[in-house]
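Omission of a single protein chain aside, the complex is shown with its protein chains in their original locations.
Let's turn to chain A:
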Amino acid sequence: MALSDYLVTDDLTIILALVAAGLFLLHNLYKPQALVHPILLGRQSDVARVRNPSESAVYRNYGTGMLGRFPLRPTKDQQVLLDLVKPDADAPRTLWSTKITNPQLRERAANFGAGLVRVAGLVPQEFNVLLLLNDGIEFIISDLALASHSVPSFTLSSLSLLSSVLESHPPSLIITEAEFLPHLLELIYDSNESEHHSIVVVGDVSASQYRQVQNVKIVHWDDIERQGASLDKPILSTPEPSDVFTVAFYETPSGGYDGVQLTHENITAGVAATRALVPPSSALSPLDTIVSTHSLSTPYGRAIAYTALFEGTGFATVDSTKLIKPEGAASLTGLKDLRTSGSYHISSPTILFVHPHHLSSLTDTVLEEARKSSWLLYNFAWRHKLAGILEGYITKQSLWDRLVFDGARVKVMGKGAGTVRAVMVSGAPLEAQALTPSRIALSVPVINVHSHPLAAGPIFASHALDLQTFPPAASSSPSASAADAYAFTYLAPVGPPSVNVEVKLTGVDDAAVEGGADPVGALHVRGPSVGRPLSAEEEAAEEDQRGWRITGERAKVAPNGTFKVSVAGKA
C-alpha cells in the first residue's frame, strides 16, 4: 500500500486534531507563572569586592547594596520611641483586649509618666526601672512613659536572670504583676539589699498574701495613672535617638547572661526592617492584625510590637510569651499556644510571627484534617500543589484549596483560615523539609527569619515569595563540627541579610574559599538595629572595624547570597 493510503484523514481526524491542539495549548501555556522570577533569586545579597584574609566579604541585602545607606527609621518623623505612636492617626484599634487610639495611648503614657514622677519619685536619667511584666498594654504604656522621661528600662528574657540582675544592676523601681509580688518581695528580703526599692504593681493585690518588707514602697498602677491624669504634665526634653532607652538581658548559650543596650535609633531601625519583611505589594496597613509569639522582653519581640503600633494594626501575643506564669501552669506549645491569642478581643489575625514549633503543629493539624476528609482528593490536591511549588507558584484560591484545604483550615484556624496572609517564622532552627508541607497547608508566604538577642529587628529574612526547595546537600567540609554539619545540611536557608544589617564571617578557610567553596565561619553583624552588648570591649579605632558585634553563631553562605545559620549550643 502506498504511503498516501496510510495518511487518509476523515472527520474524526479533524475532531481529534482540534482536541489535541486545545490540550497542547492548555498544557503548555496554562502553566502557572512563578511569583518571583528565578533570576532574582540567584543574587539575593550584594557582596563586597574585597575581603580581608581569614574573613569573608561583607554581605548586604541586594536591595540596599554595598553603596546604599541603611534605613534608620520607617519615615523621617520617627526619631524616638514615642514618635512610633503617630499622634495624628486616630483610628481605634485593639491592643490585646483594649480598644484604643494613638492619641489616647500617648495620653495614658504621659499620665503614667507624670504619676511616676510624683508618686514614685522618678528622677530622669538617674533611675533605672525593671519591667517584670507580661506582655500587655501596661508594658507598652510603661515603656513609652519611661522612654519619654529618658529613664532606661531593664527587661529580662526569663525569670532565671532575676536574681543575677538584681545583684549586678539594682534597679530603683520595679514594675511587676500582682501574682509575682510575694516572690519578688522574698527575693529582695533574701538578698538583704539596702537599696530603697519602690514597686509598682499591676493588677489586684489584695488577693495575694505578701510580707511587708522595710524600705520597700508598694504602689498600684491604677493609682499612679489616676493621679498622673490630674497633674499638669511637665514639658519634657526630647531624648536623642542615640540615647539608650532599654537594656534587655538575655541568657547566653554558655550559661551566663548578657545585656544589650538599645537606643531609640536601634528600635526605629528594627521597625523599619520588620516592615520590610512583607513584600511591598502587600505591605502592613491598619486593616491587619498581628499575633506574635515573641515576648516583648526581647528586642525582636519589642520591634514587632512597635511595628504593629506604628502601622496601626491590632496586636496580641500568646501565652508562651508570659514572663510570669501562674504557679504550676504548664507551658503550652504549638497550636494550643497559638489559640490562646483568641482570648483577647482582637479581630482575626492576618500576620503571624511564630516559632517553628507553632508552624509545624499548625501544618500537621491542617494536613491531618485534610487527609481525613477525603484521601483520594487529598492526594490529588497535594500533587497539584507540589507541582505548583516546584514551578514557583502558590495561591490560596486554587481549585484544590476550595475542594480540600479550605475546609481543613477553617476547622483548625477558625476565622483565621480566611484572614492569615503571611507567616514569619523565627526563634529556633527551621528544617528545610518542614517548609514545603507548611506552604501547601497554609498557601500563604512563609518567611524564614533569623533573629538574635542583640538586634532589634531581624538579621536575616528570606524573600517573601521565594519557594525554592533545595535537596539536603552533603556537607563537603570535613572539619565542621557535628552541629554545623547538621545545620548546614538540613536546615532551611534563612535568606539574605535584612535591609539594614551587614554581616561578615570570620575564621574562614582562605584556601577553600579561593578554590570556590562556600565560606563558613563565625557570624558578625553590624547595622543601625544592632544594639551594644554590655560585655562589648572598647570600640576599634578605625571606622571600618567599628560596630561589628559577635553573635556567637556560625553561618555558611551559598552562591546565591542566602545564608544558613547554625545556632550555638543547640543541635
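Simple rule for what comes next: a contact is a pair of C-beta atoms (placed from the backbone, for glycine too) under 8 Å apart; a residue touches a chain by one contact, two chains touch by 3 or more; residues count from 1.
Everything that follows uses one rule, which is that contacts and distances are computed from a predicted model.
Of the options "Large ribosomal subunit protein bL19m", "Cytochrome b5", "Proteasome assembly chaperone 1" or "RCC1 domain containing 1", which is the UniProt protein name for the chain that has been left out of view?
Per the UniProt record, that chain is "Cytochrome b5".
One chain is left out of this view; which of A:Asp190, A:Glu327 or A:Glu514 touches it in the full complex?
A:Glu514
Can you say which of A:Arg339, A:His384, A:Arg421 or A:Arg526 touches the chain missing from this structure?
A:His384
If I consider the whole complex, including the chain that's not displayed, which of A:Gly255, A:Pro280, A:Gly328 or A:Pro559 touches that chain?
A:Pro559
Could you please point out the chain A residues that touch the chain left off the display?
Residues 6-10, 12-13, 16-17, 19-20, 23-24, 26-27, 34, 37-39, 41-43, 47-53, 57, 383-384, 386-387, 390-392, 467-471, 510, 514, 516, 518-519, 557-560 of chain A touch the chain that is not shown.
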